[in-house]
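A protein chain is absent from this complex, but the other protein chains hold their places.
Just so it is clear, A, B, C and D label the chains in written order, and each chain counts residues from 1 on its own.
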Amino acid sequence: MPREAEPSLNEKQFIVQALGEKLRLDGREFDQYRPLELTFGDQYGVANVTLGKTRVLAKVSAEVTVPYVDRPLDGVFTIATELGPMASPAFEVGRPTETEVLLARLLEKTVRRSGALDTESLCLVAGQKCWSVRVDVHVLAHDGNLIDASCFAVVAALRHFRKPDTSIASGQLTVYTPAEREPVPLSWLHSPFCVTWSFFGDDGETALLDATWAEEQVRVSSCTVSLNRHGEICQIAKLGGVPVEAVALLQCTAVALTKAKEFSTFLDGKLAEDAKRRNKGGFMAELSSENDR
Amino acid sequence: MATETERLYVLPGDAIDEPLVPRHKKQPLRLGPGLRHIPPSAIVPTVAGQLVVEPRKNSMWMEYNGGRYVPAQNDLVIGQVQRSAAELYLVNLAAHTASATLPQLAFEGATKKTRPQLAQGALVYARVVLANRHMDAELECVSAATGKAEGLGPLTGGMAFDVSLGLARRLLMARSRDEGGVEVLELLGAEGLAFETAVGRNGRVWVGSDSPKTIVLVGRALRETDEGRLDVEQQRKLVKRLVREMR
Amino acid sequence: MSDRRRINGPVGATIPPVSEDGASREVAGSRGGRSRPPNAIRKMYLKTGVTPSASGSAYLEIETSGRSGVSGLKLSCTVHGPRSLPRSSPFSPHIILSTHVKYAPFATRQRRGYLRDPSERDLGTHLEAALRGAIIADRWPKSGVDIIVSIIEGDQDRETSKTQGDESWDLMNALSGCITVASAALADAGIDCVDTVAGGVAALVSDKGDASPSIVIDPIPSEHDRILAACCIAYLPTRDEVTNLWFKGDLPASDTELYTKLVEKGIQASAKANRVLVECLGETVG
Amino acid sequence: MAAPSLSFSRPVFAKLSPHPYLLRTLAPQPPSDAAASRTNGRAPQEARPVHIHTSSLSHAHGSALVRTGDTTVICGVRGEVLPVANIPQYRPQATQQQQDDGDERADERGGLGRGELKDYDLLVPNIELATGCAPQFLPGVPPTTLAQTLSTRVYSLLHSCRVVDPKSLRIWYTPPTEVGNNMDTEEQQRQQEEADDGDDGPQLVAYWVLYIDLLFVSLDGNPFDAAWAAVMAALRDTKLPAVRWDPDRQAAVLQNNSQPTTTTATAAAAVPGQGKNSIKTTPLPVAGLPVACTAAVFPEKKHGGESMAASAAATVGNRHWILLDPDRSEETLCGETITMVVDCSSGGGGGETRIKSIEKQGGVVLGRELIRGFAGVAEKRWKEVRDAMQ
């Protein structure tokens, strides 16, 4: 089994020591993100996100399928994360690492369980036919903070996506091709974002946002807060690691809110930009109405 | 420094016409990295880069950047101790590659008793004594000739930064400013920063100093020079800026 | 979740065409009785060396009884080994048998999936037991051998509708076939056995017409109205040992001898099969 | 490479160092006047004879056993019914078009166009190697890359050759003219609706799905040619039972000779020896007879020759042999392979040989000329297989 390369003793010691003196290797402030970039493809529902040297691609696809027997009125909505050898030779195809499982679970909680997408709107014929919406998250380059980057990519891709239009006449479902009818956006309820803190020092007194891979390797604990611009928290995950002051966590969530707002505005801007590029009529309206929520 | 006109960019498998290949009376033709000889007389590049011909030394090689470090004899490298086996340390020169071997007695004045004890993850500055595709590379931290360390040995404290193989090579050039077009370290020194460095051909630069601030600053300077592809003039500006920020 | 290593059919379920409501009755009506005397087994065709690259292999075909629409068993078996066990596995003083029995998708009335189902696992374990008794296991310490039986065609009547042809009885015949063919393959592989083991089936059947249930060997379920009980036996003639016995069904408490009789008949069947087996080996091997 | 020493018996030598051995037999040294032949005694361009037996399986609607040398494969074709109601993305309009302009478009339309076959997955080929057919294929593990690759190739070829016409897989239902005696009202409505746009002609209610399962009994090289031959033979042997759609049971019901047929089944014939109350069956129309022909390139130099030199005049040390229908040991010695699928049956148009597929990879020896020439070899092979199919 290939293992992820451990950083040298010198690196481990120095990173911590430097943080003690309020220094990050790349000269960032502790609560400062690396430059975040988002680009959409020619197709609907493809989002390319870079956060410093971390790079994530999210692609949304939809097809008609049969609903689960226990949920006849719901569509199917899945988020598939994949951390392959492209991200690092330490990741093998089809052998999920802890990192990957963790990432998948957090995205699941943040986006799916928080009801960001109205799955009932995906139902076509109760108990017989429904949409299956699938997001594939591909990590192209891994330089830390996959969670925040991936979550942002997923939300961006879903909000950008358009699914084929449908109609039902006399119990007969028709799925129109893009040539026949302009595809329609998903019914989107709210946009949650992940903000991940990394803690350093013997009792986690130092807290960083957007840790790099090097920093993540020496952190003593981490905490991911998922919330939308309205400050509605979807989940908070602090999985083990050294205990952290409750007060500190509160401050973290406070900062997280401002970050979530920044993300949200940034995304709205990008979507509007893209809409202009395509100058599709009526799209702007939809977008703004989405934002009002 | 070469001028635009005489630059020869070649791709793997390109044919290099005869006249370009130096034909020296006495010395044998010496082929550097990125080239291979196919009998009878063809010289073929195996990588994409700039073909450099040195008629005086009757040698030619490819100038290129990037890729993964492959050990070559006499390279100075910064290795990371994986574990110690009987009589030797297993040292990693690049992630996910087979580790090189470093005999525990290959240190200055090392004996059964005085040999240095290196923990897992410790860094050593070493020279590649044996490199060959069929065997794991072998290292030494002492010159076999003089028996002296000559700057080689364990690297304690400080910080190791990753740089591109190209920059590492340039930093190691005898006249790195004129040949390699990199002066950033000298400039930082000139600014009165106190630090020491060890440059590994395998794309790692170790920086030691009493002040973490200085180390971080040197690291950023190197990184920005490398990624920003800065020329000497820009390096000067960069150093000025960074130093200003620090103060 | 569909198997992404295979080509999957449509998402929606596909159904085999159903037969006319009346069909099963018609079938019942038209079913002729048993075409052989009660203690005669069907003709078998046995051939070894069908898979040259394997250490040993054999192919067994049991003649379809005279009537059309009734298919006979078609089995192919490959043996790989003895080969040294992987380093990881613990030391074993004797050879380790791993038996796999798999129905081909087209082997039975219902299309079979590619993943092994419980009945196939059952067959595998029974086969393993039957062979373990025959092989001189301590001749190969620290080694293992793979025995793979592919059921190309199960012993089933095509026309009988699901309601009556009960699969469990077919399993009996399948197992006895597996044992015989595997035994041949082992011999072909030159793996020493104390004796050739063969499988035989005896069943207690009740047909309308005859008053009391009777015992027959090598039964074809579709030839009988009801099968009350059946047993499959793996038997070593020269040693007069039974290495595996699989009994199913229920016997009327009235006759306590019945069970013994059934087993004896099973042994007879096995012995008959064994003759064919030895004959075949006599020609090819040895 | 050890020089061939005579102290070895031939087979031993062949095992110890197969490459030099094969080289020796292919290029006999001057003294020996033996003709160039392969370790297996065949001439370089000589394929193993094919033996084909069909309809040996009684639970499949069509079946074939193909044996070439020590490669033996069994193919079973079984039809199951897929009601359109079970197809999530089903679209009547689409298929109607197919039906209308499909017919005249069919001819000029290439085999690569989409259609019911692909969209609704009506053909489901799978190849099973994990039968111990060769030492490296044991059960208990997921399908190997080879198995997956073979399945994909068969699948693609089935579609690109348009061997099966989707029309022959459609199951129709003509609603009785006197409306709904035993139909629930909802059912009635639906039919009324469709009656409006479809002048209550026959409606497409279901499809046959063909499960094409291949099982290798023995594998000694060149699995694809054998597998494909088996698929073709089995399909040509396939007879689908005539069925009547029963709207109440929402199922297709087998028809005995007694009942009248309402399917589009043409030339339905009672096949003797198939079930006592002989179920009526229709032979599946199969277009053309594509035959696969595979060869591997055996290089003189081990582990692939030097391409620079190869581009220069072929000198000694760069000779190569094209081995038709390679066996397992030869496959391990060859890198480059070519598979050409040709159809010389008149259906191909003007008697001219139609090429259905070329797959050449893993080397640079087979260039334009050699591939052109290989078409001839493939034609020869086609005749051999065609004869075996009769």
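Assume contacts are C-beta pairs under 8 Å (C-beta built on N, C-alpha and C of every residue); 3 or more make two chains touch, one makes a residue touch a chain.
Heads up, the rule we're going with is that contacts and distances are computed from a predicted model.
A.B. asks: What does the UniProt entry say the missing chain is called, choosing from "Trafficking protein particle complex subunit", "Exoribonuclease phosphorolytic domain-containing protein", "Gamma-secretase subunit PEN-2" or "Dynactin subunit 6"?
C.D. replies: Answer from the record: the omitted chain is "Exoribonuclease phosphorolytic domain-containing protein".
A.B. asks: As a test of the contact rule: which chains in view would the missing one touch?
C.D. replies: In the entire complex, chains touched by the missing one are A, B, C, D.
A.B. asks: Quick one: say which of A:12, A:112 or A:134 touches the chain that got left out.
C.D. replies: Result: among the candidates, A:134 touches the missing chain.
A.B. asks: Quickly run down the residues of subunit B that touch the omitted chain.
C.D. replies: 1-2, 7-17, 20, 34, 36, 45-51, 63-68, 70, 95-98, 133-134, 166, 170, 180-182, 229, 231
A.B. asks: Using the touch rule from the top, list residues of subunit A that touch the missing partner.
C.D. replies: These residues of subunit A touch the chain that is not shown: 1-2, 41-43, 46, 48, 53, 55, 57, 59-61, 63, 80, 82, 84-89, 93, 134, 136, 138, 140-143, 164, 175, 177-179.
A.B. asks: Would you write out the residues of subunit D that touch the absent chain, in ascending order?
C.D. replies: Counting only subunit D, the missing chain is touched by 89, 108-114, 118-119, 145, 148-149, 151-153, 155-157, 159-161, 303-304, 307-308, 310-311, 335, 338, 348, 352-364, 366-368, 371-372, 375.
Definition applied: only the chains that are shown with their structure count from here on.
A.B. asks: When the contacting C-beta pairs are counted for A-D and for A-B, which pair yields the higher total?
C.D. replies: A-B
A.B. asks: For subunit B versus subunit D, what separation do you get between their C-alpha means, in angstrom?
C.D. replies: So the centroids are 56 Å from each other.
A.B. asks: Using the average of all C-alpha atoms in each chain as its centre, how far is it in Å between subunit A and subunit D?
C.D. replies: 44
A.B. asks: In subunit A, what residues contact two or more other chains?
C.D. replies: Where subunit A meets two or more other chains at a single residue, that happens at 65-66.
A.B. asks: Going through subunit D residue by residue, note those that touch at least 2 other chains and give them in order.
C.D. replies: Touching at least two other chains: 85, 88.
A.B. asks: Under the definition above, what is the set of subunit A residues touching subunit C in their complex?
C.D. replies: Residue positions touching the partner: 65-66.
A.B. asks: Hey, which residues of subunit D end up touching subunit C in the complex?
C.D. replies: 56-60, 63, 70, 72, 74, 76-83, 85-88, 120-122, 124-126, 128, 131-135, 138-140, 142-143, 147-148, 151-152, 155, 209, 211, 213, 215, 217-220, 241, 243, 249, 251-256, 259, 273-277, 328
A.B. asks: In their shared complex, at which residues does subunit C touch subunit D?
C.D. replies: 5-20, 23, 26-27, 30, 50-54, 57, 59, 64, 67-71, 74, 76, 78-80, 98, 100, 102, 104-109, 111, 114, 146, 148, 150, 152-154, 156, 158-159
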